[in-house]
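Can you keep this structure in mind? I'll have questions shortly.
The complex appears here without one of its protein chains, the remainder shown in place.
Coming up: subunit A.
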Amino acid sequence: MSTYITKRILYMIIILFAASFLIFCLYALTPGDFITGNIKLTPERKAELREIYGLNKPVVERYAIWMKNAFHGDFGYSLSQQKPVLTLFNQYIWNSFLLAIVSTFLTWLIAVVVGVIAAYKQYSWFDTIVMVALFAAMSIPSFFIGLFLIKIMAVDWKWLPPGGMLTTGSTATGFAYVKEVVHHMMLPVMVMTLLGVGSLTRYFRSNMIDVIKQDYIRTARAKGLKERKVLFTHALRNALLPAITLVGFELPALFGGSLIIEKIFNWPGIGQLYMQSFGLRDYPLLMGFTLFIAILTVIGTLVSDILYHVADPRVRL
């Protein structure tokens, strides 16, 4: 176990080096940069700025400088925001995380419960309705359902605020602040849950259908156990096992933000910042963020492997 983890961490470092090189090349070799886009500057001033920012150095040397700083915990300086990249992350990521953690929790909860019941009552009217509804939810584009809900719930009925994280000009603190944020996050969370729940429910449903057909479920029934016990002790645990792989992928998703949802609901998250930086070719921020997601992905995979070992006695590490 511990030798396995040591080995995996070594691999992780190699993978991250390769990833960082790819990420750097992707941005550094793309024609144009932050300075190119500014048409107000004279060519002489542009050359001068490139000299200052070090953009005229060879790519490999720039990569070496970037990596050296990264090892010291310095992921660069955002050119457009004029702030350190890490400071900006810290400022925006938690807003995105808040939306993601709540909607992920709701998505998994609904998916497991509905998926299990639908599988258990396969081909019943409940199952049929669920399958049609899920398909509908999966097919609706996020921008449409987002705007539609804003129109209905915020504009027509005035139940929920249409966007933002706080009411404009709000000075609320303490509990009032929490209440205000909760009120504002309801719509985006609703849309994110709606969009995510379809595929996950179908996933759990099909896992559960496979498990229910297994011999050991028949044995459990032959023992005279209560149906509830057969379902939750014997079937559910086996049906949830393959989902551990997904847990690994959820980790970067929790911090990655959502480009479209944050844009529609004007949520001050990392997704919006990322999108905005693209337009401005703020490469230090983009590179830093992409590398951050790469690190989370690699960690997520390791975590899911370790979880497998904990949850499934047949898995030996």
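The rule is short, and it goes like this: a contact is a pair of C-beta atoms (placed from the backbone, for glycine too) under 8 Å apart; a residue touches a chain by one contact, two chains touch by 3 or more; residues count from 1.
The criterion applied here is as follows: contacts and distances are computed from a predicted model.
**Q** The complex has one chain missing from view, so what does its UniProt entry call it, picking from "Glycine--tRNA ligase beta subunit", "ATP-binding cassette domain-containing protein", "Chemotaxis protein CheW" or "Ubiquinol-cytochrome c reductase iron-sulfur subunit"?
**A** "ATP-binding cassette domain-containing protein"
**Q** Where the complex has a chain not shown, which of A:R8, A:R221 or A:K263 is the residue touching it?
**A** Here the residue in touch with the unshown chain is A:R221.
**Q** Kindly state which of the options A:I101, A:L166, A:I209 or A:L241 is in contact with the chain not pictured.
**A** Within the whole complex, the residue contacting the unshown chain is A:L241.
**Q** With the full complex in mind, choose from A:D74, A:E180, A:D210 or A:D312 the residue touching the hidden chain.
**A** The one listed residue touching the chain not shown is A:D312.
**Q** So which bits of subunit A touch the chain we can't see?
**A** These residues touch the chain not displayed: 123, 214-216, 218-227, 229, 233-234, 237-238, 241, 311-314.
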